[in-house]
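What follows is a short report on a single structure.
The other protein chains are all here in position, but one chain of the complex has been omitted.
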Amino acid sequence: DHNRSLRKGFPEVIFGQGKTADQIIGIMERMKSQESIVIVTRIDETKAHRIADRFKDVEYHADAGMIIWKKTDFPLLGKGVIWVISAGTSDIPVAREAFLTAQAMGNRVESIFDVGVSGIHRLMDHRAEFDKASVLIVVAGMEGALPSVVAGMVGRPVIAVPTSIGYGVSLGGLTPLFAMLNSCSSNIAVVNIDNGFGAGYMASVINRI
Amino acid sequence: DHNRSLRKGFPEVIFGQGKTADQIIGIMERMKSQESIVIVTRIDETKAHRIADRFKDVEYHADAGMIIWKKTDFPLLGKGVIWVISAGTSDIPVAREAFLTAQAMGNRVESIFDVGVSGIHRLMDHRAEFDKASVLIVVAGMEGALPSVVAGMVGRPVIAVPTSIGYGVSLGGLTPLFAMLNSCSSNIAVVNIDNGFGAGYMASVINRI
Amino acid sequence: DHNRSLRKGFPEVIFGQGKTADQIIGIMERMKSQESIVIVTRIDETKAHRIADRFKDVEYHADAGMIIWKKTDFPLLGKGVIWVISAGTSDIPVAREAFLTAQAMGNRVESIFDVGVSGIHRLMDHRAEFDKASVLIVVAGMEGALPSVVAGMVGRPVIAVPTSIGYGVSLGGLTPLFAMLNSCSSNIAVVNIDNGFGAGYMASVINRI
Amino acid sequence: DHNRSLRKGFPEVIFGQGKTADQIIGIMERMKSQESIVIVTRIDETKAHRIADRFKDVEYHADAGMIIWKKTDFPLLGKGVIWVISAGTSDIPVAREAFLTAQAMGNRVESIFDVGVSGIHRLMDHRAEFDKASVLIVVAGMEGALPSVVAGMVGRPVIAVPTSIGYGVSLGGLTPLFAMLNSCSSNIAVVNIDNGFGAGYMASVINRI
Amino acid sequence: DHNRSLRKGFPEVIFGQGKTADQIIGIMERMKSQESIVIVTRIDETKAHRIADRFKDVEYHADAGMIIWKKTDFPLLGKGVIWVISAGTSDIPVAREAFLTAQAMGNRVESIFDVGVSGIHRLMDHRAEFDKASVLIVVAGMEGALPSVVAGMVGRPVIAVPTSIGYGVSLGGLTPLFAMLNSCSSNIAVVNIDNGFGAGYMASVINRI
Amino acid sequence: DHNRSLRKGFPEVIFGQGKTADQIIGIMERMKSQESIVIVTRIDETKAHRIADRFKDVEYHADAGMIIWKKTDFPLLGKGVIWVISAGTSDIPVAREAFLTAQAMGNRVESIFDVGVSGIHRLMDHRAEFDKASVLIVVAGMEGALPSVVAGMVGRPVIAVPTSIGYGVSLGGLTPLFAMLNSCSSNIAVVNIDNGFGAGYMASVINRI
Amino acid sequence: DHNRSLRKGFPEVIFGQGKTADQIIGIMERMKSQESIVIVTRIDETKAHRIADRFKDVEYHADAGMIIWKKTDFPLLGKGVIWVISAGTSDIPVAREAFLTAQAMGNRVESIFDVGVSGIHRLMDHRAEFDKASVLIVVAGMEGALPSVVAGMVGRPVIAVPTSIGYGVSLGGLTPLFAMLNSCSSNIAVVNIDNGFGAGYMASVINRI
Partner (left out) sequence: DHNRSLRKGFPEVIFGQGKTADQIIGIMERMKSQESIVIVTRIDETKAHRIADRFKDVEYHADAGMIIWKKTDFPLLGKGVIWVISAGTSDIPVAREAFLTAQAMGNRVESIFDVGVSGIHRLMDHRAEFDKASVLIVVAGMEGALPSVVAGMVGRPVIAVPTSIGYGVSLGGLTPLFAMLNSCSSNIAVVNIDNGFGAGYMASVINRI
């Protein structure tokens, strides 16, 4: 397994939520001898600093709640550009998780984080850029409409990521999740609520075929 | 009550689904002596013909599954134009129910039934027209994104109507309903799934203030 | 966009929940140069004081958990009176959010916050006043019956706002939401759970047509 | 057990839905030798006629979808009057099931089937009568508000019965069920959706204490 | 209204959860001049002591999280004995809330708090006592089977109270709630999850007819 | 795989619902050459007769909607007696499916199909017999309480089978399913709604250890 | 739009369910002049024959409930091989819909329809083949585990398709849908329940990048 990981740049992931800094450090110690990339997701600042104190060679990304450790810098494995698109400021942590994962896996990644369906003309201005992407990751909470609209503008695969941001009938992200699965565009597939890591990973795997 | 109805053009409604033609005829007989408009919704062709045989002065609208009886032609009670917008062919019966209700209640009504969020540029072409409306009724199934997008294009009140059309996570219309309630536009309020009548009624009441 | 906002009094809103005081201040700084009204919702006392320290020209409304900043006092844009009605003391913050939003957007607003369906005669006493309203906002938790009852008493549009107050089968407000959507009155449309801001905004847009 | 039933007038019930006429006849044959009242609920006209052909001494009530067989006429076991109240014509079968069950169990029963919360003044006209009841059964679909309103008008126990009538977010009766359980009146308890039999039975048991 | 309350012993209730001690004290001050009984539910020890410091004439019941204030001692208004039955230690606070409410409303109340359906023989030992009750309140979490079993043992009305105690598919009490509504016994009606107050109130109203 | 099946009496199952008689016959033809037992579940009379015409050596059990084909009669593989217990007549088809599956897999099986929790003394009369069982299968719809009560009476493993029989909050069997999973007895495990075959299979596997 | 479709082989889709043969024929007539591929999904045999009578140049695939019309034979647009994998016979129609869509869009497609997670060794035998795929479409009902297991065996993107086949807690396909979204493999994205067309479309778009 390790050989495969080293060659191809598949990362190992540690889901940080609910684990102590010590537990994460323990798992990282075991992994670092065998893996080429280790990604820790969903960690707060306190844990992150404890981990960064122990391993000097990690990058900590506060905006994504994420730590990345790489054995060496990665060669460019992905063929085209991956775009990461989101609307609201609240969706940024998930969008950044997707961005950093895709980047760590050897892709060129572009992003725009402030285009929403209630201001559709701004979105339209980016059409040409979006259409040149290899894969698009579209992150949205609320009514979850952004991936449908973006997918209708391009002939490329869209990975849709619902977020749990919202209140009332947001239902912890089930509403945008269902809306995305129910999209009237067909070049869309969906990952779990808030799963920026999975979206970045899936986009990377697609970008290598 | 009857005086109010005659003066103001508030219709009485008979929800036809689950009632026999005889039951509907019985209720209409009682109502016709007291009301100025009677609307029967959700009736199939067979029932409609039985009712039209009994009352020569009704209009039957097959595309909306609806019968309308009016004492006299209505004066124009609504101040501005009500627009009815929908995307898919499957949403047309609900959109037509809204259209005909608003029209029967004394409004000028315009409609467009083939603009969706996966072809956003077509929608943009209508922006100027939409913005001149007094109220907009936007009917959508699937991901329920159309009302959000339209509301973002205008400064007018939008009545959103989810439809039960779809499969899988459409959940009988709950997904577009929740998406509409979760809209990132604020000039939106929502009625029950498939409730074209209610949307037309609410838009009419708004258009009279 | 900014010009439109200045002319017409459409506010920008910052959903305060889950944002730090610093984040809110940052967003407000950008917005104040471009917008005529900025509304911050769902903020607690501590955050509110931090923001009020920074911007001396904001109003803080503790009962609504809301901060309002206006470039200048607003002209009266709405034609008629908007009524805000609620039953329980627990619904007051949401009702006040609706009240203040409508007022900030240039409307005359009246309110009554202690009439419920289990004491129906008190409600009946207000019938004449309610019927003179241009739009009514009705806020309710529990069984969510108040909007149906009020809508049955008037010929005006009712914006229904479910609240998340309750326990057991309140289901975080889903029960009053569904009850309101299922209303046997037709002059009703509904906004998201606890969305007092949206109700005030929608009522204002209606009151300007 | 049989002795108890004979003495006290507790009926046996056969839930007719999903059973063939032959199966029902078979069960009735066994029961008739041991019970004093047998009630069959939820049967359509065809089955009812087959059963009435076999047992000449049954009463068939088409409006309630119900057959009642009684060994002899019942003495009056209940102390006061039970009122059965409903709003819509669609709720009548459930309301009649409650009415006939309570009557068969030896109670004086009154009913009114056309008072709803969107016409609250009609309901108010009955306040004095309702307050003299021993127990009230209130049947409602849609938003399920009627039991709350009635319970607020009287100091008597109210048995609330939600019905499955409706569409969209009616959710097969879950919405009125939850609304009733969430009532702001406290003299209410609730039975299963469409369970007119259970409401009539419970009201009878209460009326005998 | 006040006169009625004084004469008949109907209490006013303050739902304490989510209110500050000061808010509760304010409401109590207004109510004490007009009501004969005021019940505060769902308050923790800290709030309770603050309230008891202010009003020396209240009783605080820590096991039920409840404060009761009565103008004078109550006459016995209920005709028979109300039994309150529960199984697990976790259900005791809800059972006690029902017990104290019924007692405050002028009823003789008996209780047993440790009989469950997995030890059915213990329950059977109490059959004779239960059958002499006027009304029975049965409180249960988990699978919610206790009310069905008790109702099968007696010919008296059973008020079933589901509790939110549990984990996994307890679903915050929805599972016992649905089980109770789905009971194969017919002398049962149900109140909201954890609503001990409502059960005690309803049982009292029944016991006065 | 085939050898294992022949030696040990593990059946192959064809879920008949939604398959045509021809499809079932086709699958059976392939299986009969390789398997020692083939069980077809959920088939109606018409399909069953078509299949029985084609294969003369099958047994058709109308009460369980089931066809069983066995290469030869089975030796007794199970060590003790398996009891199948259910309450209502509607649960019998599922209970019979469990019974026949367990019997076909080489077990001695006993059953009782008319004991319910609303008549608990009848259940108690069987305690001694139940306690001698090796495994008990308990089938129940409605409130799903029977497995808890039976499991509390014995020290043996209980396989609980919820049925979809019911209406309203039965929720297609979800209510008894959740109630069984939430049981206060610990010697219980649960299979899918209406899965009599699975219960019989699991009980057989247990009875062979 | 048409030019794009002709050049790139993007099909238009008509969701056949709920439409009459005449409606489908009408839509096809308009589309055939502008599109290069038209796919009709979810049509039964009767409708299919009506359509095939009208248009001699369509292919009807009974096993997928699908009609395909192509202007000309398609060039190979996809770079690698797309694999379509499913387990049960009931999942075949959905798997075939995916297969035929991908094939019509110009891809080499392979399939295997009888490998499931309860016979894991059979699946393992195909590992080498699967790993050479460009994209894999994995179709599963029941517990929805197949995509996770396959994704764990390969370094390629997996499009997971839940099916509505099942009973009880299958919940119309929600259970496999949620299981797939919750996968512990990260090279997975999911489409709507039974959406074979969408999976084939998305896989094709990926295979062209």
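In order of appearance the chains are A, B, C, D, E, F and G, and numbering begins at 1 in each one.
Quick note on the criterion: a residue touches a chain if its C-beta (ideal position, glycine included) is under 8 Å from a C-beta of that chain, and two chains touch if they have at least 3 such contacts.
Quick caveat: nothing in here was measured; it's all calculated off a predicted structure.
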*Could you tell me which of F:M28, F:V109 or F:M202 touches the chain that is not displayed?*
F:M202
*Of the listed residues G:S36, G:S86, G:S134 or G:T175, which contacts the missing chain in the full complex?*
G:T175
*May I ask which residue of G:T41, G:S134 or G:S185 touches the chain that does not appear here?*
G:S185
_I'm checking contacts with the chain that's been left out. Which of G:I51, G:I82, G:A104 or G:M153 qualifies?_
G:M153
*Hey, which subunit E residues sit against the chain that's not shown?*
89-90, 165, 167-169
*Which positions on subunit A touch the chain that was left off?*
1, 15, 17-18, 23, 27, 162, 164, 172-174, 177, 192-195
*State which residues belonging to subunit F touch the missing partner chain.*
4, 8, 10, 13, 79-80, 134-135, 155-157, 159, 177, 181-182, 186-193, 197-199, 201-202, 205-207, 209
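The rule we apply is simple: only the chains that are shown with their structure count from here on.
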*subunit A and subunit D: spacing of chain centres that average the CA atoms, whole Å*: 57
_Between subunit A and subunit F, what distance separates the C-alpha centroids? Give it in angstrom._
47
*Could you put a whole-Å number on the gap between the CA centroids of subunit D and subunit E?*
26
*For subunit G, what residues touch not just one other chain but two or more?*
177, 192-193
